[in-house]
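The structure's right below; bear with me while I get my questions together.
All protein chains but one are shown in place.
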Amino acid sequence: MASNRKVSVDEIRQHASPESCWIVVDGKVWDMTEFAPDHPGGAETILEHAGRDATEPYSAVHPPSLLPKNLPPNKFIGVLDTTTVDTEWTKPPPKATPELTLNQEKPPLQTIINANDFETVASKTFGAKTWAFYSSAATDCITRDANRSTFDRIWFRPRVLVNVDRADTRSRIMGNDVSMPLFVSPAALAGMAHPEGEKALARACKRNGMIQAVSTNASFPIDEIADAAPGHPFIFQLYVDRKRENSAKLLKMVEGLGVVKAVMFTVDAPVIGKREADERVRADLSVSSPMSKSKASEDKKGGGVGRTMGSYIDPTSTWETIAWLKKTTKLPIIVKGVQCAEDAKLCVKYGCQGIFVSNHGGRELDTAPAAIMVLLELQKNCPEVFEKLEVFVDGGIRRGTDILKCLCLGATAVGIGRSFLYSLNYGEDGVEHLIDILKDELETAMKLVGITDLSQVHPGLVNTLDVDHLIPTTVGHPYARWRPRARI
Amino acid sequence: MASNRKVSVDEIRQHASPESCWIVVDGKVWDMTEFAPDHPGGAETILEHAGRDATEPYSAVHPPSLLPKNLPPNKFIGVLDTTTVDTEWTKPPPKATPELTLNQEKPPLQTIINANDFETVASKTFGAKTWAFYSSAATDCITRDANRSTFDRIWFRPRVLVNVDRADTRSRIMGNDVSMPLFVSPAALAGMAHPEGEKALARACKRNGMIQAVSTNASFPIDEIADAAPGHPFIFQLYVDRKRENSAKLLKMVEGLGVVKAVMFTVDAPVIGKREADERVRADLSVSSPMSKSKASEDKKGGGVGRTMGSYIDPTSTWETIAWLKKTTKLPIIVKGVQCAEDAKLCVKYGCQGIFVSNHGGRELDTAPAAIMVLLELQKNCPEVFEKLEVFVDGGIRRGTDILKCLCLGATAVGIGRSFLYSLNYGEDGVEHLIDILKDELETAMKLVGITDLSQVHPGLVNTLDVDHLIPTTVGHPYARWRPRARI
Amino acid sequence: MASNRKVSVDEIRQHASPESCWIVVDGKVWDMTEFAPDHPGGAETILEHAGRDATEPYSAVHPPSLLPKNLPPNKFIGVLDTTTVDTEWTKPPPKATPELTLNQEKPPLQTIINANDFETVASKTFGAKTWAFYSSAATDCITRDANRSTFDRIWFRPRVLVNVDRADTRSRIMGNDVSMPLFVSPAALAGMAHPEGEKALARACKRNGMIQAVSTNASFPIDEIADAAPGHPFIFQLYVDRKRENSAKLLKMVEGLGVVKAVMFTVDAPVIGKREADERVRADLSVSSPMSKSKASEDKKGGGVGRTMGSYIDPTSTWETIAWLKKTTKLPIIVKGVQCAEDAKLCVKYGCQGIFVSNHGGRELDTAPAAIMVLLELQKNCPEVFEKLEVFVDGGIRRGTDILKCLCLGATAVGIGRSFLYSLNYGEDGVEHLIDILKDELETAMKLVGITDLSQVHPGLVNTLDVDHLIPTTVGHPYARWRPRARI
Partner (left out) sequence: MASNRKVSVDEIRQHASPESCWIVVDGKVWDMTEFAPDHPGGAETILEHAGRDATEPYSAVHPPSLLPKNLPPNKFIGVLDTTTVDTEWTKPPPKATPELTLNQEKPPLQTIINANDFETVASKTFGAKTWAFYSSAATDCITRDANRSTFDRIWFRPRVLVNVDRADTRSRIMGNDVSMPLFVSPAALAGMAHPEGEKALARACKRNGMIQAVSTNASFPIDEIADAAPGHPFIFQLYVDRKRENSAKLLKMVEGLGVVKAVMFTVDAPVIGKREADERVRADLSVSSPMSKSKASEDKKGGGVGRTMGSYIDPTSTWETIAWLKKTTKLPIIVKGVQCAEDAKLCVKYGCQGIFVSNHGGRELDTAPAAIMVLLELQKNCPEVFEKLEVFVDGGIRRGTDILKCLCLGATAVGIGRSFLYSLNYGEDGVEHLIDILKDELETAMKLVGITDLSQVHPGLVNTLDVDHLIPTTVGHPYARWRPRARI
C-alpha cells in the first residue's frame, strides 16, 4: 500500500463497471471489482460509485480504517492526481427521486414495496369506474375500514432466542399443498384491471404454489382461466342462480374440469349492498345517456356495477340449499360469508367442509363485524368448529403480520381480494411481486415472533385484550327480557 | 354469423335508440334492440353506446367470446366499414362528471343517493340563517354529534341462508298502518327551506304511507297542512303555552280536525338551549340594524330564531300537566324528550300512551346522552315499559341501518327531523326521494341481517358491547355516600 | 283592511324608526310600531326592516294569513304604490358579516358569546409574550387539554317535567354569599392583559356578587386591588416565600385589610413547571439582547415569565407549614393543589378549612390527572372530606355545564383562571360579559337537567361511567409485590 502512483480522473473513469470497478476514498484509488459482490451492504452501493469519488457515502457508514484493513494491498491502485480533477468530477452522481410520482403514470414496479403501494397506485391510475367498483364498500364504509384497523388492535407476544434461520410458510388448503396459507379471494371482473384478468392471476398463482378462488362473476369463464394454469388446483366461488338449473349446469362443468378442489358457496350477498362510490358513477353515466329507458325508481337508487351484476343471485337460498348443493356436486363445500358463531355451528351441522368468515370486504352490510372479530367470536363460542372443518377468513388483510394473526387465532388460511386486483395493474408481474412481498412479510413475522413453521402458531402468540370485551357471547343477553311483538 | 356485409358508421348512427339499437364490438356490428332489456347489467349500459363503438366498455367486463355465444346469429349485422370512420366516430361519448358540484347551485336530485348528500347540499345552498337555525345544536354540539356517531359503535350480527326474497317494512304507529316505522319528527319552520314547507312534507308522506308529526312552531297552521293531505293521519307536537287557555284552544282545534292521532307533548325544551350558530347570526343582524331598541342583556346573550320563537313555552310544566292534558284532549299522549329510565317509568305511571326518547337533536342540553344510549338504558333498567306503551326515538338517524338498530333495541318507530328539512330543498320531490332512499336502505339492511319482516327484530341481531358499560344503572351509585347539603 | 290607499316608497321610508315603524309585506303596508315590542321573535327582527319591504324574511317564518289575523284593521295603512318603486327600494338591507374577523383587531364585544370566543380573540390580539405566558402549560400540554376534554366524557342524566321557571344560582363560599359558585382563580400578572389588571377584575366581581382570588404574583398589590372594590370580600392566594418573614409580613397586611376571607395556600408549584411556549419567547428575547450576562445553563433551559417569577417560592414547605400558617394568620386556610385522595385526607387531618383540587391549569406536572378526575377520586376514596370542609376545583372549566358537573360531584364552587384573563382583553366590560355568559349557561343547564336551586345537585344527575374505571383506589395496588430498593 505504499504506492505513490498518481492516477488521473480520466483513467479512473474507465473503471466504472462491474467488470472493472475503481473508487476513490480520501484521495486513494481502490479496485473494488472482486470485493463488490461480497460487500455486506450489497454490490450496488459500491457500483453506483464506480469510476467516481465515494469519500462522502463511504464515510457516512464506515470508519476510515476499514478499507486498508479489509482489502489486500494489491487492490490499492494509487493516489488521485488532484491536478486532473475537473468540474464534472466534483458533481454528485444523479440522484433518484425518493418518492413515488403518481400523478400521471404508474411508477416502476420495483418501487412498490407493500400492498398499500399497489392500492395507492391503483387509486391514481385506474379508470374512475374500475376504481369505484373495486374500492367501494357499503354505505359509510365502516366495516371495510374496521376490517383493516382491527388488526392494529391485536398485538403480538414475541418470543426470543429461538433458532429462526428458516421459516417455512408451507401449508395445506382443502387437502392441497400450498406455498403459504394465502389464497386469492374470489372477486368479480378482474378484467377491469387488466385484459388478462383472472388468467394472469392463475398463471402467477401456479408459478408460486398459491390457490386462486374464481368468482362466478369473473371476466372469463373458469375453463379459460383453468387453461391458463394447466393442472393447477382451483377453488370455484358460486352464487346460486335464481334459476337453479343454471347453477347445476355450471357446477357440472366446473367439476368436469378436474382441477377445481372445492366450491365456495357465497351466502353473504343474497342482495347486493349499497356501495355508494359505485352507485355514483352509474348515476352520472345515466345522466349522460339520453337514450336510456330510465325507470324513476331505478334512477333514484343510482346503480353500480355490483348491484346490476348481482341481479341473478338467488335470495331465497337457505341451509337446505346445502343439501341440494351436495346432491349436485361431489366437491367439498365451503360456506362463504359466515359472520356469527351460530351460523358457524350450522355449517358443521349441515355437513360442510369449510367455513369462510367474510363480510364481502365490507361491501354488503355496513357495521357488520370486522372479519377478525368474527374469528375471535368463533374461538370464544364454538371452538369445536376449528377441529371439525377448515376455517378461512378474508377482509382487511394487507400485511404478513395480519396473515400470521389470523393463523394464530385458528384460521386454516386467509384470502386477499382487493390487493390482488390492484396488483393486476401491472399484470402477472404485479401479482407475483405482491406474492413475493407478502411471503417475505409472513416469513419475517414468523421469525420475529419466534416460530419456524406454521404448526407452531398458537393464540398465545397474540394479545387480543383490546378487543376481547367486544366479542358477544351466544348464551344469555344483556337485554334478556326481550319478547318479540306482533307489528301488524 | 358469416355475414361479410360492410356497415358504414352513418348507417350505424341511425340505430341509436331503444327502438333500434346497434353497437359495434371488435369491428362487428350487432343488433342489441331485443337483448338490451334483458341485459343482466341493465339496459342503460348498452343503450348509452347505441349507434357507437362499444369495444372498450364491453371488453372491460366481458370475455370476447360472450357476444357470439349469447346472441342468435341473426343479430349479427355485419362488419364495420372502417373506410367510413370519421373523427366524430372515434370520440368517446360525453362523460358525466363523477362528483357533485356544489359551489353554486343544487345538483340534480338523482345524483343525491343518501341523507348525508341532502345535508351537504343544504349547507352549500341554504341561506345562512336557515342553515344556522336547522343545523345548529347546543353549545359544543357534543350531543348532536354523539347522536350520530354512537350508531357506528353498535354492530350487527348478521345471519345467513335465510330466504330474504322480500323484506316487509310495514308497521303500525299508535294504531295507524305505516309503510315503514319512520316518521317525520316535529321541527319548526319548514317554510325556511321551501315555500310549501310542512305542506310539501304532508303530501309526500301521504303518497308514501308515512306519518308526519307537525310542530306547534310549524310555518303553517296545522289545518292548512292537514288540508294538503286530506284524510291522512297526523301527529301533533305540542309546546304547552304559558297561557294554558291558548294550548287548550289549540288542542280543541287539532282534535276537531279528525286526522290527528296523537299528541306529542314536548318536555325537553322548557327553556331553549344555547344554539351558538343560531345566536351568532342574530347577533350580527342586530349589529347591522341601527334602529333596534337594543337591550344590553339581550344583546349580550345573542339571539337565535330558536330562542326567540320559544319564549311562549311554559317552563312550569310538571308531571301533573299530563293530567290536565288528558282532561283537555282525548287524543293519546306521547311524552317527547324522555332521557332516563326514571322518567320513562313515570310516563307509564302517569298513563301516557307513548314515550319519545329524544334530546331535541342535541339542541337543548349539551352532553345529554345520545338518544340510542337512552334506548339502551330503558332496555337495561325498565324493560317493562316496552310492553306497556310504544317507544319512539329520534336523534342522529341517517341510515336504514340506524333505523333497524333502533327497532332491534325495542323502538316502535323512529323519527328523523333535520334530513327531512334538508330534503325540502328540492320540495316534495326531494322528500319523496329521501323516503325512497331510506326505505331501500332499511330493506337492504333487513335482508342482509337475515330477516324478512319487522316482527323478527331482536336485540340478538345487534352487538352493543362497545357501549354497554356506559349505560347507568338506576339502583345504587358509585358515589353512594353523597348527601345533599344546604347551600344558602 | 279595505284601504285602497296607494302609499309611495318615499312615504314608507319616513317610518323607519322604533317611534314609527312601517313595513311592506306582499304589497301591503302595515304599521308595526305598537306590535314590534310584543313580537315573539323580538322587536329587532321587525325593526331591521322598518321602512322597507319585508316580504321575503316574513314569508320564511310566517304563513301569509298571520298578519291580517293578528293586527287590528287600523294598522293596515294601504297598498304599495308600485309605480314609485326605485332601484334603492329593491336592494336588500346591508348584511352583517356572519363570522368574527380576527386578523387585525378585536371584534365587538357583543359578538363574543362564550368563553372560547374570548380565548380565540386573545390568541389573535394579545402580544406574543402575554399569550405565551397565559396559554402555555407544562411540556406536552396533556394535562391542560385533559382538564378540558374530560368534561366531555361526563354525561348528564336530564330529568323532565320539573317546574323550572326560575333557576337560582346563589351559593356560599367560605361563609360569604355569592351570586353563583364560581370564583376568579388566582393567576399571575393580569396587568399583561389590561392596564387595570386585577383591579378591573375586582370591580366586575363586586358588581356581580362574585369572589376573586388574588395571586401573590398579581400585577398590583392586594391593597390597591381591594381599594377598587371597597368592602367586597376577597380570597388571597399565597406562595410561601423562601424567607418566611416576608410571607408573615404579607399575611399580616392582608389580614389587616379586613376584606380577605381566606388564604389559598398554593402547594402545586414548589418548583415551576416547564412551560415551553413561555420558555421559547424568553429564549428568543435573550438572543436579541447583546448585553445580557448570559449564563450558559440558564440559556439552555430557556426562560419563561413563569419560572423567573417563581424563584422566590419556598420548595421546602411541608404539612407542618400549615401549623406555621395557622399561627401566623387567623384566616381560614384552603390548600390549593391537592391531586390525590391521600393528600385530601391530610388537609382534614391538619385542620384546613378548604381543599382546592387543582393542577395549576396543567402548568406544573404534565400527565398529572385532569382536575375533574381528582374530584371523582375524592368521591370514591374519601367521600367524608366533602362533609368536613369545602372543596373547590379548577382546570378546564369553560361552560356552565362544566360548572354544574363539578357541583354535582361535590364541589362547593369552581374557579376559572385563563378565561377571565382573556376577557380582560376588553377590560371590565369583558369580565362582566364573561360572567353574564357563564351565569346564563349555568342557569340553562340547571333548568334542562331539571333543578331550580343548587341544593338539588347530586351525583345521580351525571353519568361518569366513561371515566370511572380510570379512578385509582388507594388501598391495594395492581403491582402489590413492589418493594423499594436502595439505589446508591
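To keep things simple, chains are lettered A, B and C as they appear, and every chain counts its residues starting from 1.
One rule holds for everything that comes next: a residue touches a chain if its C-beta (ideal position, glycine included) is under 8 Å from a C-beta of that chain, and two chains touch if they have at least 3 such contacts.
For clarity, every value in this text was computed on a predicted model and none was experimentally measured.
Shown chains touched by the undisplayed chain in the intact complex: A, C.
Listed residues A:Thr45, A:Thr84 or A:Thr318: the one in touch with the omitted chain is A:Thr45. Considering the full assembly, A:Asn114 is the residue among A:Ser8, A:Asn114 or A:Gln353 that touches the omitted chain.
Residue-wise, the contact with the chain that is not shown comes from A:Arg172, picked out of A:Lys91, A:Arg172 or A:Lys349. The chain that is not drawn here is touched, among residues A:Ser8, A:Thr444 or A:Thr474, by A:Thr444. The chain that is not drawn here is touched, among residues C:Glu119, C:Asp343 or C:Glu428, by C:Asp343. Here one chain is not drawn; of C:Asn4, C:Asn74, C:Thr90 or C:Thr318, the residue touching it is C:Thr318. Interface residues of chain C with the unshown chain, by the touch rule above, are 128-130, 132, 139-140, 142, 189, 191-192, 195, 219-221, 224, 267-268, 270-271, 273-274, 276, 279-289, 291-294, 297-303, 305, 308-309, 311-312, 315-319, 321-322, 335, 337-340, 342-343, 346, 359, 364-369, 469-472, 477-479, 481-488. Contacts to the hidden chain, counted on chain A, fall at residues 16-18, 21, 37, 40-45, 47-48, 50, 59-63, 65, 93-99, 108, 110-111, 113-114, 151-152, 154-165, 170-172, 177, 181, 376, 379-380, 383-384, 387, 399, 401, 409-410, 433, 436-437, 440-441, 444-445, 447-449, 453-460, 463-466, 468.
We take it that only the chains that are shown with their structure count from here on.
Different-residue interface: chain B and chain C share under half of the residue numbers found at their contact. As a whole-number value, the distance joining the C-alpha centres of chain B and chain C reads 38 Å. Centre-to-centre spacing of chain A and chain C amounts to 54 Å, using the average Cα coordinate of each chain. Not a single residue position of chain B touches two or more of the other chains.
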